[in-house]
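Omission of a single protein chain aside, the complex is shown with its protein chains in their original locations.
After this line comes chain A, so read on.
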């Protein structure tokens, strides 16, 4: 079975020797990291979409275009594009252009976002998020069909017999639906016959096995062919488990505390964190530890793609680079080895 390994960045601003990078330096670093990912053998490199201090991934298509000219073979995508506050027409134009620049390496994960700064920023009402996503997905998929589109709805101006240029490759670019656990979103992905990316950022990932069942059952019900399921998770790979655990904790803790303050939830303890490493959603450890954990996910969640978000604000640049290298050169081959052994034994 083919298995894809990806890296995700939200453009988190790093440090080096205690000095915090400027935003512009971070942007340039991301291009370098995409190159490093390619040379390490990573399959896909994806950028998120955020609009807040400490994150520089607000213009995904521009970042990916920069990466496209600096690389040759790695696939380039998003994780996730906040479709609800994007214009599907603009998105099509950006990604058909990216696909042309990269010679067919563009892809997308579309979602409703868990960080929602783009709503007030672009003048959308959070209360409409469901309607916005639903209508815009419908329009975006129509545009990707390659046929002239006539569309009307409540979230943007109507289109009459509209064709866009540059045209997307035939059949459109790979488009995944990013889901955070809402059963409705799983069913929506199945309704469009689109592959499913599960964002699992807390608790035991195995909890999502039911969602994968639901997804397959829904695909059947809609008469759609089987589609791949992927997992997006956070983590870091270092030379030892201990080093990895301490490095990540130092930068992850203040970030989660800040998020907790904004959303009113309880801040994590080290005990809780250690549990997340052992049995939960964080993929932090040595190459072997992380590979074993990913292989477990392929069995229990039936995923065929795993994306690691490797950055967190304040993480030293060197730790990021090491994660990228180890994920590509040690974790990915080890996961494939384990899967091959299991297939032989099956």
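Note that a residue touches a chain if its C-beta (ideal position, glycine included) is under 8 Å from a C-beta of that chain, and two chains touch if they have at least 3 such contacts; residues count from 1.
In the analysis below, contacts and distances are computed from a predicted model.
Protein name for the hidden chain, per its UniProt entry and selected from "Protein translocase subunit SecD", "1-acyl-sn-glycerol-3-phosphate acyltransferase", "Caffeyl-CoA reductase-Etf complex subunit CarC" or "NADP oxidoreductase": "NADP oxidoreductase". From the options A:126, A:147 or A:278, the residue with contact to the unseen chain in the full assembly is A:126. For the options A:28, A:52, A:217 or A:296, the residue in contact with the chain missing from this view is A:217. If you put the hidden chain back, the residue from A:154, A:184 or A:343 that touches it is A:184. Residues 114, 116, 125-127, 129, 181-184, 187, 202-204, 207, 210-211, 213-214, 217-218, 221, 260, 263-266, 272 are the ones on chain A that touch the missing chain.
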